[in-house]
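The structure follows.
One protein chain is absent from this view; the other protein chains keep their places.
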Amino acid sequence: MTAQAVAREEVVRAPAWSPAWISQRLQKVLLHVVVIGLTAAWMVPAIALFTSSFRHFEDINSTGWWTALAPPFKFTVDNYAKVLSSGNLGHSIFNSFMISIPATVIPTTIAAFAAYAFAWMKFPGRNYLFLALVALLAVPLQLTFVPVLKTYVSVGLVPQNWGFVGVWLAHAGYGLPFAVYLLANFFRALPSDLFESAEIDGAGTLTVFFRIVLPLSVPAIASLVIFQFLWVWNDLLVALIYVGGTENVAPVTVTLANLSNSLGQGWHLLTAAAFLSMIIPLVVFISLQRYFVRGILAGSVKG
Amino acid sequence: MDLLIQDVPTLVFVVVAVPAVLAIYIVGTEYLVRLLPDKQRPRVRPWFWVGPALLFVTAFLVLPALGTVVTSLQDHDGNFIGLVNYQRQLGDFPTGGAWIAIRNNVYWLILYTLFVLFFGLILAVLFDRVRYESIVKSFIFLPMAISSVALAVIWGFMYSYQPADAPQTGTLNFIVVNVFHQAPKTWLSDPTVNNFALIAAAIWGITGFAMVILSAALKGIPGELLEAARVDGAGELTIFRRVIFPLMMPTVVVVGTTLVIFALKAFDVVYVMTAGNFQTDVLANRMYKLLYQSDNPGGASAVAIILLIAVVPVLIFNLRQFRAVEARR
Amino acid sequence: MASVTYDHVVKRYTADVTVVKDFNVEIKDKEFMVLVGPSGCGKSTALRMLAGLEQISEGRILIGDRMVNNVAAKDRDIAMVFQSYALYPHMSVYDNMAFPLQMQHMKKSEIDTRVRNASRILGLDNFLKRKPRALSGGQRQRVALGRAIVRSPKVFLLDEPLSNLDAKLRGQTRVELQKLHRDLQTTFIYVTHDQVEAMTMGDRIAIMNAGILQQVGTPGEIYDHPANLFVAGFIGTPTMNFVPASVSDSTAKASGFEVELPKSLPSGKGTLGFRPEAVTDRVAEGSPQFEMKVDVVERLGSDQFLYGQVGGDQVTARVDPRMAVAPGDRVKLGLDTRSMHFFDAESEQALL
Partner (left out) sequence: MRLIRFTRIPVIAAVAALVAGACAPGASNPNPTGAVHGGSVSVIGVWSDGELDSFNAVIAPFTQQTGITVNFEASRDQDAILTTRVAAGNPPDLAAAPSPTLLTRFANQRKLVPLDNIVDMNKMKQDYAKTWIDQGTVNGHLVQIFSWASIKGFIWYNPKVWTAKGYTPPKTWGDLINLQTKMKSNGDTPWCVTVNSGAATGWPGSDIQKEIALGQVGPAVYDKWWQGKQKWTSPEIKGAWQSFGQLLGANDANVYGGANYIVNTDFGKVGDPMFQNPPKCMMLNQASFITTFFPKSTVAGQDYDYFTMPSQNSANEGDRVGAADAWSMFHDTPQARALLNYLLTPEAQEVWVKRGGKIAVNNKVPVNDYPDSVSQKIAKDLVNNTKVLKYDAGDLMPSDMKNAYWQAIVAFIQDQSKLDSILANLDKVQSSAYTS
């Protein structure tokens, strides 16, 4: 039994029906009530959307979504059928993967290098350079489109020749400030003793980075991957600018946005589309969630 | 379908090759660094590590930002006109120029940042104590996965308005009418509530972000520390205040800073729900309109620069924060 | 297996922040040297400069005959045990110990032999597959030692390695460390703020204060002949009694008593120092006597300490544990003049 487990036993076990025991029980119950209550409240808008996605257009327009939860249950899968049958969906999901995966991998890798340097290497102007990088988070992307696209056009980096490369690089550039900021913050929190110990043990910069920093930063990298993937996956504008909206390259956001027409007709299909487009990011989130484990640093240092 | 299958090797290639290339880069440069005399190495090495990141942000953000500074000082035909664009945006206080947008950004800055941090922390800490953590976390995270267009549809269901004599189709107005017996409210067009309605929708959308990062930081706090505090007889609130919060402070600063910047850049929710009408304009939306509708790049650039300048106090706070962290180690 | 020499070593962070000033020590081969001092005195910095974790601002550090100022930490052939242990949390105990050897590109079989050898010495055989988080504090501490041992370094550096252990385990480990030092036949440099550790473990002790080396010597030398007021006060529990006194010729006059010193000193004011054990209930013929008003009585079983007033001064006495005394009592005590110290008022240096 570990020291932790021992401590936990001591805390939890108060004699049955003692005041401490009762108050602990009450706290537990209260905790569950609060957790479930908050989550339920949070879910209301999503439940509204989910319910509506199974309703007829006319019903959505004329009665509140909650009325569908009482008899007569007039549910329909028409919205889903319409969305799924829009011919380009499968292809555009694939396009979204083609865009999102490299656009996540590239900035995450580059950010990890930079964050390590910012967190653990000393060089002149380090703090100011880092802050400048953070400040770039505030640059409105719309203002970068013209100069960047101009450069792309002048070097021929257009979709006709280079496919998705332009949008990968752009997403990498746009995602880097946050990525470096998040990772550097996490790297900085690693105990310095580990680095010094490794240095004395004879580990070079590379060994420290690959064998100590990266394995210990898995939760931070996992959250970064989730967010970068999500942002790219949900992005509409950057994709439209750098790859365009033609069917063969359109990501799923473009295809779904086109479900409703220019005058706004067909918006009810977005209810179903929203749930379908949510699936992939949620799968990514859930599958990476197991890396958010307690105490990845436990046992390394004390105090 | 065969088209998809044929492209899979491309994808796999990219996923494997890109990190491989970057790994080769970093190993290769380290090899180069080792050719240098001992003393030079720590001076040269960091630049190889930050190099690719600097290259990317320079090309995609720094140069365009510098161009924006230049554009903000020019008129439509590219003539230098000094600060006229800024004067136009900052003239006619308090309702002219960009002032309504600035006022609303202040609302966003305060309410959005504080509430998201608050909810993010509360949820991270509470969820940490239940066994079904991963499920409830997924639920809170879910809005993150919704695109802004769908967000408008979702919150349309919440805020929709019907005349008092018609059945309400909006969740909030249903409650207002049937529980509080009040006249239905026009959540999105009434200037006394609409900014808060938009901010609420945005808070709902982004809290998952704060929760995930704060939760990761929370998991980084060694369990022994919490157990020790509990054995010492500290109450849960005390533990949160005295142990958890101070240890999470650097991460709170990171999330807080990011949220402040998100608040300053608030755009999607406003754009899709009110488009800045009914006094809900924000700087980013104003910039968008100036840029794409009014054909006024100078004005748009001035707004963008105002936005960038607004970030400076946050950066100074950050600088002090990580100087404090460095002093501690 | 190597001596270590600090030669006029200075560590400066900024122009006006100097944490180690003109530090000179020669540590002999296979010696167990303890660097001791209050926290912030520069002892850890001195060690970290030797380890290569801090740049040396001035002076030289030699390991054996080799100047290591510009040698990278990993090339100095040293091993270090950190106060926090600094175990790699994602690696097993085995991997933690094997890591420094892998860094030397040692053969797998050789690594295995060494790790198993070290784990046998430290009694970690049954834990090799565990992660550090599944170990107790004492076990983690031994893994940290093991990681140092496997390398068979020329010099062993230990930075307060016992401070995270509870009192009982600390006492135990102290003994183990001394045994380990004997077995390994290697130079140990041990940093601590605990004078008990210093006195019990060190072949020699170097005492630092405010970045300045105060005195180097064997525990006995330091205890019996402290070089200055600081060393005298730092070593020994309870602390040495310090009483303001004025000297003329060989007579020191304090507020409550007078004492004849073994030799004459230049006249002037200063501080008279004598350890509690010099103040006893056995009143010897011809030696000074005084009356103490007792404030606090501490019975430790083997000893009994009295804290009280003599004249206007605070004095501690070690008396026979069987002596019956209560707070508020006035007792007659004698002073053993054989171990008297006198410190100059200005320089605080020991004149006696």
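First chain written, first letter: the chains are A, B and C, and each begins at residue 1.
Just so we're on the same page, a contact is a pair of C-beta atoms (placed from the backbone, for glycine too) under 8 Å apart; a residue touches a chain by one contact, two chains touch by 3 or more.
As the structure is a computational prediction, the values presented were derived from the model and not from experiment.
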| item | value |
| --- | --- |
| Touch partners, limited to displayed chains, of the chain removed from view | A, B |
| Among A:I47, A:M121, A:L149 or A:L282, the residue in touch with the chain that has been omitted | A:L149 |
| Touch with the omitted chain, as defined above, among A:A68, A:M98 or A:A119 | A:M98 |
| Missing-partner contacts on chain B, residue numbers | 3, 6-7, 9-10, 13-14, 17-18, 21, 24-25, 55, 75-76, 161-163, 166, 186, 188-189, 271-272, 275-278, 288-289, 291-296 |
| Absent chain, residues of chain A that touch it | 58, 61-62, 95, 98, 142, 145-150, 152-165, 236-237, 240-241, 244-249, 254, 257-266 |
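What we mean here is this: only the chains that are shown with their structure count from here on.
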| item | value |
| --- | --- |
| Contact-richer chain pair (by C-beta pairs counted) among A-C and B-C | A-C |
| Rounded Å distance between chain B and chain C, as computed from the means of their C-alpha atoms | 53 |
| Of all residues in chain C, the ones touching two or more other chains | 72 |
| Sites on chain B at which at least two other chains make contact | none |
| Interfacial residue positions of chain A with respect to chain C in the complex | 2-4, 191, 193-194, 196-204, 207, 212, 215-216, 295-303 |
| Residue ranges of chain C in contact with chain A within the complex | 48, 51-53, 72-74, 78-80, 82-90, 99-100, 103-104, 131-137, 140, 147, 151, 164 |
| Residues of chain A defined as touching chain B within the complex | 3-4, 7-8, 10-11, 27, 31-32, 34-36, 38-39, 42-46, 48-49, 52, 60-66, 90-91, 94, 97-98, 101-102, 105-107, 109-111, 113-114, 116-118, 121-123, 126-127, 129, 131, 133-140, 142-144, 146-148, 151, 169-170, 172-174, 176-178, 180-182, 185-186, 188-189, 192, 204-206, 209, 219-220, 222-223, 226-227, 230, 234, 236, 253, 256-257, 267, 270-271, 273-274, 277-278, 281-282, 285-286, 289-290, 292-298, 302 |
